[in-house]
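The other protein chains are all here in position, but one chain of the complex has been omitted.
Every chain is named by a letter (A and B) in the order it is written, and numbering of its residues begins at 1.
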Amino acid sequence: MANWKINMLTRSPWVFHLAAASCNNCDIEILDLLTPRHDVERFGIVLVGSIKHADVLLVTGCVNRKNVARIKRLYDEAPKPILVVAIGACACSGNMFRTGYQFAGPFDKIIPVHAYVPGCPPKPEAMIDGVVKLITKLKNK
Amino acid sequence: MDSKNRFQEKFQKIFSEYTEVRKRIYATIPTASLREVVGFLFHDLTARFIIASGFDNGKEIEILYHFSFDSSGEIISLRVFLDRNKPEVDSLVPLFRGAFWIEREIWEFLGVNFREHPRLEKFLFSEDWPESYHPYQVPPDRTNRDPNAPPAQSKLKFD
Partner (left out) sequence: MEKKEVIVPIGPYHPLLEEPEFFKLFCEGEKVVGIDWIAGYNHRGIEKISEGKSYDQVPFLVERICGICSTSHPLAYVNAVENLVGLEIPERAKYIRTFIAEMERIHSHLLWVGLAGHFLGYNTVFMWAWKWREPTLDIMELVTGNRGNYGIMCPGGVRRDMSEEDFPFVQSKLDDIKTKVEMLTKAVLDDPVLLARLKGVGILTAQDIHNYGAVGPVARASGVAIDVRRDDPYAAYNMLDWEMVVVTEGDMLARAKVRLLEIFQSIKIVEQCMARLKEIKGDIVVKVREVPPGEGIGHAEAPRGECFHYVRSDGTNRPIRHKIRAPSYVCIPTFEKSVVGGQIADALICLAGVDPCYCCTERLSAVAENGKTLDGETLLRLSVEKTEALKAKGTPV
């Protein structure tokens, strides 16, 4: 990726949050990041309402057969380059739902994933750590 | 006289089985009199409808309608047995709205046809889900399964 693009991406990453068939816990922890205890808005990380504005896509939950098409479409609509972070054990591997009849594969089978934050649910600190590691890796590339 | 005894007295003749264990009552009733029994429970005794649950035991399809007597904490489950080849039962939606979703769900999961249900159509499954496949139904090759036989492979394929 060109240098200026990485600079644009990582200076103030705007985040879009996509919940597939999730249990809500990771989603709440993501919202928790924005509230006074952690307050990541200090660093310019803002949760946006449209994928068209996003630099980072946070995905949670396992993918089921009904929403797989919608997820592909959302990813297609996103302006590239976009960084995808899989949050929680379900998004990384499918967790205990992988044996279910509605399971359609973990996220990296559907769309490219750049970072994984495992845990059920991961602590907000772990999520910050994951994003920081991703940005550091991109900058050193 | 409390609700449970009133219910028991009125329908004693039609129960083919009646058990009471630890505040949970299970009563098997004929499919034809379902609406009458439920109507009495729901409207006259003001029992609260909790949910219905379907179960395929390999020979017949069972549907349990769970009601709660909130004043005493007892739960009464009405059980009906349906023919496996053509499962059909009266819908409860004309009696109360609470049965609307669960009947759609059982129709989808077990293939039970609810007569007079206003809208039996896809509810939880994806659009490409085959109409004839009901995951909670025991597959035909397993109804009289030899216990030593290897487990049946899934025949359902998606791309």
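In the analysis below, contacts are C-beta pairs under 8 Å (C-beta built on N, C-alpha and C of every residue); 3 or more make two chains touch, one makes a residue touch a chain.
Bear in mind the structure is a predicted one, so any value in this text is a computation, not a measurement.
Residue B:Trp101 is the one among B:Tyr18, B:Trp101 or B:Tyr133 that touches the chain not shown. Checked against the hidden chain, the listed residues A:Cys62, A:Val113 or A:Leu134 yield one contact partner: A:Cys62.
The missing chain, though absent from the display, is touched by one residue of B:Thr31, B:Ser77 or B:Asn113; that residue is B:Ser77.
Across the interface with the omitted chain, chain A contributes residues 17-32, 35-37, 48-50, 61-62, 64, 66-67, 70, 73-74, 95-97, 99-103, 120-121, 123.
Residues of chain B in touch with the missing chain: 21-24, 26, 46, 48-51, 53, 55, 64, 66, 68, 70-75, 77, 96-98, 100-102, 105, 122-126, 135-136.
Here, only the chains that are shown with their structure count from here on.
Mean C-alpha position of chain A lies 41 Å from that of chain B. Contacts from chain A toward chain B in the complex involve residues 64-66, 101-102, 104. Within the complex formed with chain A, the chain B residues making contact are 125-129, 135, 156, 158.
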